[in-house]
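The structure appears right after this line, and notes come after that.
Yeah, one chain of the complex is gone here, protein chain that is, but the others are all in their spots.
Naming follows writing order (A and B), and every chain is counted from residue 1.
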Amino acid sequence: MEIFIYGITNSVTLALIAIGFSLTFGISGVPNFAHGAFYLLGGILTWIFINQLGIPYLFSAILAIIIVGFLGFILYWGLMLRLRGLVINEVIATLAAAIVIIEVLRYLGFSGFTYVLPEFIKGSVQIGKVWLDYQRIFLVGIGIVLILFLYLFTHRTRVGLSFRAIAQNERTAISLGIESDWTAALSLAFGSALAVVAGLAILPLGSIDTEVGYDILIYALAVGIVGGLESVPGILLASFILGFSQILVATFFKAQWLTVVTLAAIVIILAVKPSGIFGKYKELEERV
Amino acid sequence: MQDEIILKVEHLTKRFGGVVAVDDVSFDLRKGEFLGLIGPNGSGKTTLINLITGFVKPTSGKITYRDANITAKAPYAIACLGVSRSFQMVRAFHKLPAFKNLIVPLYSPRVKKFGGGRYGERDDVAIDLLDDLGFERDSAVPYKTAGSLPHGYLKRLDLARCMALRPDLLILDELFSGMAMSEVAATLPLIEKFNREGLTIVMAEHRLKELFRVANRVIVLNFGRKIADGSPKEAMETEEVQKAYLGIEVDG
Partner (left out) sequence: MSEPVRYRRERIDRGIKVRADTVFVLATLRDMTYLFLPRFLPVLALLVLPFFVSGGYWEKVLFYSCMFALLALSWDLMASVGLVSLGQALFFGVGAYISGGLNHYLKMPIYLSIPLATLAGAFFCTLLLVSVLRLRGVYFSMVTLILPLLFAHLIETLDILGGTHGLLSLTPFPSGWLAMYLGIFAVIICLFGFRKLINEDFGLVLKGIKDDDRVVMAGGINIYWYKAQAIFIAGGVGCFAGALMTHYYQFVGRSVFALDYTVLPLASAVLGGPGSFAGATIGTFLLVPLSEVLRALGGLRMALYGAILIAALVILPEGLFHYIERKYHQFERDVRV
């Protein structure tokens, strides 16, 4: 029973982290390696707003989401646009941006037990034999709401539909009047904002450590590679597979074997179906 | 020997999502034939070529090249068996000199078997090939950067690239599109010569007048289906073909 509950929370955590990254990648074609950096930045900004500027939690959170979302937009507009078309450079640029952000934050010392985000809802409840923090339930709740919201957004709103259009076929979308640059920048803003939302849900469970900027990126990439980066169902499925595997391994073997699971999953997927479980990249047909 | 079937296409179908690009196409190709592949835009000519040369995997069907099943094989494997193709959108290495463009096929396992592998020797073969195709050896043209060549020359460069592979089957995808009349008139005899020397050729074209002068057999595609297969005269007199081409003038 415990396994089930922890498995679910772990899986939703992974899904929250990976969704933002895969959304941006699917639409703009650019992997945003600064995803983890934005996650971290969002958490730290919120902390600063709460503890040094005295802004109430909810407003700090919203402010952080908006600021980082804006940063994501700027990252695309200011940097990526100049490098558009040269794939090599695009890929390197986001990684460079991530490193700059994370290392500067590390230098400024934002690590350790002082840096804690309060839980949204304090206390815990007992389900069966398990004590579950309300925060974790809140997390799952946010996850479900987010997925629903994203689904509705990409299927009902104009911006969302243009997201999907660009993801499917950029040229056609452009010929239909959808501005691909603007949409790509928006998707980057979106993805970054999602990273912050994920951070706000997850960070209260521990303390902030700048290393998390890289760890989050690892998880986002791992889930993406296993599930298939452009496929939302793939991401969800991969999150659950990885999430439950990790919990199972931690329960029946040693807790530290989590990473083995991740690595093993990647190696297996690469050997069996490199494009991911639901990945659709049949490379050959793409560019004739 | 003359009647040896070099290419056998059986019930080839390709679906892209909801669109059927190639619909149950079958034909046999004999060694030494000159087959014209025609049809309105979007009729599936390029897709058919992509299917045969391995760049696209068929949804169903079978392709046999000289008794070997090449359905869904990798493009480079098919090329090494002797099937060479040109590209509709000219794809050359624009930053390299013209003759260096030919080094890649000359470096393939197929051509390497014919010897001449040391550095510099391939350059000579490349210049020779280009000379055969109208790039005069003594002029500066073969040495110019491919990106600076005019369109007609680029098309001939593409043809040279195909011939560099020493193919047994040559598939040309709209080679003449964008070429001036004089360039077509200069290139057509070359292709005819290759055919006379034993090279089986499939040519997808829009310029029917020139094509009918050299092709002895024509296959007409429309919406992915084969609607005619015979001599140019027979094909053009088929009612369905005339309907498909309504609005396009055909001489003769």
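The rule we apply is simple: a residue touches a chain if its C-beta (ideal position, glycine included) is under 8 Å from a C-beta of that chain, and two chains touch if they have at least 3 such contacts.
For clarity, every value in this text was computed on a predicted model and none was experimentally measured.
K.L.:
Per the definition of touch given earlier, which of B:6, B:92 or B:236 contacts the omitted chain?
P.N.:
Within the whole complex, the residue contacting the unshown chain is B:92.
K.L.:
Over the whole complex, note the residues of chain B touching the chain we left out.
P.N.:
Looking at chain B, the ones touching the missing chain are residues 53, 55, 74-77, 79-80, 84-85, 87, 91-93, 95-96, 100, 103-111, 119, 122, 161, 164-165.
K.L.:
Which parts of chain A are in contact with the chain that was left out?
P.N.:
Contact residues on chain A toward the absent chain are 25, 29, 31, 33, 79, 82-83, 86-89, 91-93, 95-100, 103-104, 106-107, 214, 217-218, 221-222, 224-225, 256-260, 262-263, 266-267, 270-271, 274-275, 281, 283, 286-288.
To be clear about the criterion, only the chains that are shown with their structure count from here on.
K.L.:
Go ahead and note the Å separation of the Cα centroids belonging to chain A and chain B.
P.N.:
47
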